[in-house]
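Yeah, one chain of the complex is gone here, protein chain that is, but the others are all in their spots.
To keep things simple, chains are lettered A and B as they appear, and every chain counts its residues starting from 1.
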Amino acid sequence: MKNRIRMSRSRKAFLWVFGLPTFLIYSFVCVVPLFSSLRDSFTEWMGIAGTSKTWIGLSNYAELFRDPVFYTALKNDLVISFFKLILITSLALVFAVSLTRIKLTRPERAIYRYFLYLPTVLPIVVITIVWKFVFEQSGLYNTLMLKLDGRKVGDVVNMSSHIANHPVAVITFVAIWCGIGYSMIVLITAINNVSNELYEAAYLDGAGQLGQFFYVTLPSIMGQVRYIMVYIVSSTLASNMNLVLPMTNGQPGNASTVMGLYVYKYGLTADNGVSRVGYANAAAVVLMLISFILCYSLNRLINRGEEKKL
Amino acid sequence: MKIKRLLSLLLVSALLLTVVGCRKTFTFDSNRDVVVTQNVYVEDTPATSSTASATSSNAGGQTSSTASSEKSDSTPAAPVKKQAEKKLSGKLSVQIFINENGVGEAAWTEILDEFEKANPDLALTTYIGTNVNSQLANTWLSGQNTPDLVLIDGKGLSETSLCASGSFLDLTDWYRNATVYGQNKRICDVVTTAALERYNGKLYKMPLMLNCYGLWYDQNLYRQQGIQIHRNFSEMLSNATAQKSAGTSALTYPGMYSNYLVWGTVMPAVAAYGQGFFDEISAGKNPKIYQDERLRSVLENLHSLGAAGYVSASATQDHLGAQSDWLNHRAALVSSGIWLEAEMKKSIPGVFDMRFTTAGLNLSGQKPGAVLMGVGVAISSHSKNAENAKTLVRYLYREDSLKKLALSYGYMTAAKQKLPVSAYKGSAKQIMQYLQGKDVNIVYKTRDWGNLGETFNSVANRIAQGKLSAADGCKELATAAGKNK
Partner (left out) sequence: MNETYRFSGSYFKWIVRLFLLICLVLVVFPILWLVMSSFKNQMEFLADPMATPSVWRFANYVTAWKEMHLSVYLLNSLFLVVATAALHFLMVSTTSYILAKIPFKLNKGLELYYFFAMMIPAVLMLTPLYFLFDSVGFTDSLGALVLIYASVSLPTSIFLVTGFMRNINNAFTEAAFIDGANEFQIFWSVILPLVKPVLFFSVIGNIMGTWNEYTTALTFISTPEKYPVSIGLHFMETSVGDKGVVFAGLVIALVPVLVIYGLFQKQIQNGVSADEGVKG
């Protein structure tokens, strides 16, 4: 057939020259570590070369499931993901619609597009320093509240630290702050790609502005919405730690810890005590499984929802 | 097409940069960064001033002026028998962490320079700076190319981890007979043996100085408020009440790193009960000791402070926040180590009379405890130049080396022979007076509680916030101690 004929020399060359190196690099960087990580999760190891790696089978996993901190971390992860999912999706939709379907001037649109995406490109260092300062006891938020109330700024010692009392809420806020940009941009593109004819048809059918949104815009971009929802959940579970570590370090007393931080503390840091790489890997494997299950189910759920609508 | 051109440009520049990248020779000139110095001096005559160490190769040593044995304590160092020292050859690499304010850097540089001059054939490589621990962390992880000698200080270096993994050389036997460089004195006669920390019975770290944690206050503020610094808990509590009505909270600490809280407030009070009790608590292995009445009462004191709202620190505050609170007189006391003044020198607004105390959670009538912990050096077990490293350690135990270090850091020296208070500058004077005085009960930290530290930090943090009762805290500690291998 046609395909057979076209397995020409140049095709073979292409495969070998381009396909193989990529395959090798990818395997080396992504796949092999996965298996060593899995293998290490069945051992007890300090992570220092030359120290013993004792095989302990499923003990790490057993210990993991018995540890209350693990469940706190899991709960925090789920809570944060849930709120991010809902808030980022809705806010991104609102922003996207505002910047495309609502008649704003061109400079306005440009400004908002630039700035609303900006948090995503800022380095974490900046984000965490700033927001930590805002929500701390003597930070901007409290000071503003005091000034509005007309009290002395020194009174700040009597106020509570928001980040200490509601760490998860603050973290979610900051995560949403820097996460919206990306979803918003994806949706803007999607909305811009919806063809005019559909809107014309809806208009002719007598759909008002709200109707247009629900019957034309939303269904057309459902694919992208599904993408960002899955993206939000998977990226949260994976990179939560980058926000939590500098801002609260899991404090107060593990109340705000997340899975990523849990793995990190046991595996990679050895500031106090001895690191337990085997245990950390077990936690990492569990996290990966949970992430996979969640994303997969979310994907399926939305898919089914889409089908029902049509 | 434009995109093609852009892409080809991208590829070409990437290739060029790769080529360039392989030949990078950026060097750092600031000596605050990692400085890799490979000094191989040409044959040089060593200085013959008061730092006379190496003697000429005349065999047979010199005559001593007086008796070669000396008492272990208070008499000023009797002249010692000098000893010939072989000049070293080969290599030696050293890892020295220096904090961001450069504390100790001058002393270390001076000492290492002297050592180099005394051993012209030695190729000495010094990693000294703020980020050395992170930079060399991978060498310790993989066991390859570790430095020969390391100063155990700073973030990024886990003493427990390195001891447990056998990364340090066992010095227990060597220590028994090692002599100070150029002298006949044994190191074990010079150093405060009670301060030696042993891990599983083995000696890995040789302490050069002694650090201490406690509470800092501004005497000016206290004078302003008409209060005297407390000497025990009931005084601390009454001070706190008075201060609160004046708009100052009593205590602040970095919530995120509550080991400052633990070592600055809880442990001194534990130490007030004596070395034995302190040893048990700091060992972290016996669950029953954590249910002890004495520990519980200390934690209850902390709890009443927190519950009454006298602690202004939030559980997630970092260093900066705690400093900020204290410097702006929003809090009267900050829990930290005796290095604080050096760290804060540049940030002090106005005139501060910085003073230090370890009193706080101890009972009335009980002398406050003070926990002295050794800051020292260890030799890598992977080292191929262990003999050179050992000689350097012996050099560090010379009287003037120890003196330089202690004065530079503002720490107490680990030598039995303490330095006179007048030699210290700034707030270190008051600290040494306090620590060397009669109103403190000195204990030495010789145990390592491994992973219990995390739990204790977390427990203390919550207790100080009033969120955990002392009884529950003790229970948590006991459980964690049971799991601690």
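The rule we apply is simple: a residue touches a chain if its C-beta (ideal position, glycine included) is under 8 Å from a C-beta of that chain, and two chains touch if they have at least 3 such contacts.
Computed from a predicted model, the values in this text were never measured in an experiment.
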Residue, one of A:170, A:263 or A:298, that touches the chain absent here: A:263
Sole contact to the chain not displayed, among A:55, A:82 or A:292: A:292
Among A:70, A:83 or A:227, residue touching the chain not depicted: A:227
Residue, one of B:89, B:138, B:219 or B:234, that touches the chain absent here: B:138
Chain A, residues in touch with the chain not shown (by the definition above): 3, 6-8, 10-11, 13-15, 18-19, 22-23, 25-26, 28-34, 36-37, 40, 47, 49, 94-95, 98, 100-104, 108, 111-127, 129-131, 133-134, 139-140, 143, 175, 177-179, 182, 185-186, 188-189, 191-192, 194, 196, 199-200, 203, 209, 212, 224, 227, 231, 234-243, 260, 263-264, 267-268, 277, 280-281, 284, 287-288, 291-292, 295
Positions on chain B contacted by the hidden chain, ascending: 1, 3-4, 7, 10-11, 13-15, 17-18, 20-21, 24, 26-28, 30, 32-34, 100-101, 129-131, 134-139, 141-142, 155, 320, 323-324, 327-328, 343, 346-349
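One rule holds in what follows: only the chains that are shown with their structure count from here on.
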Chain A and chain B, separation of their C-alpha mean positions in angstrom: 39
For the chain A and chain B complex, residues of the former touching the latter: 46-51, 132, 136-138, 152, 154-158, 160-161, 163-165, 167, 247-249, 251-254, 256, 270-275
Contacting residues of chain B [partner chain A, same complex]: 140-144, 155-156, 158, 160-162, 164-167, 247-249, 255-256, 259, 309, 312-318, 321, 324-325, 330-331, 450-454, 458-459, 461-462, 465, 467-468
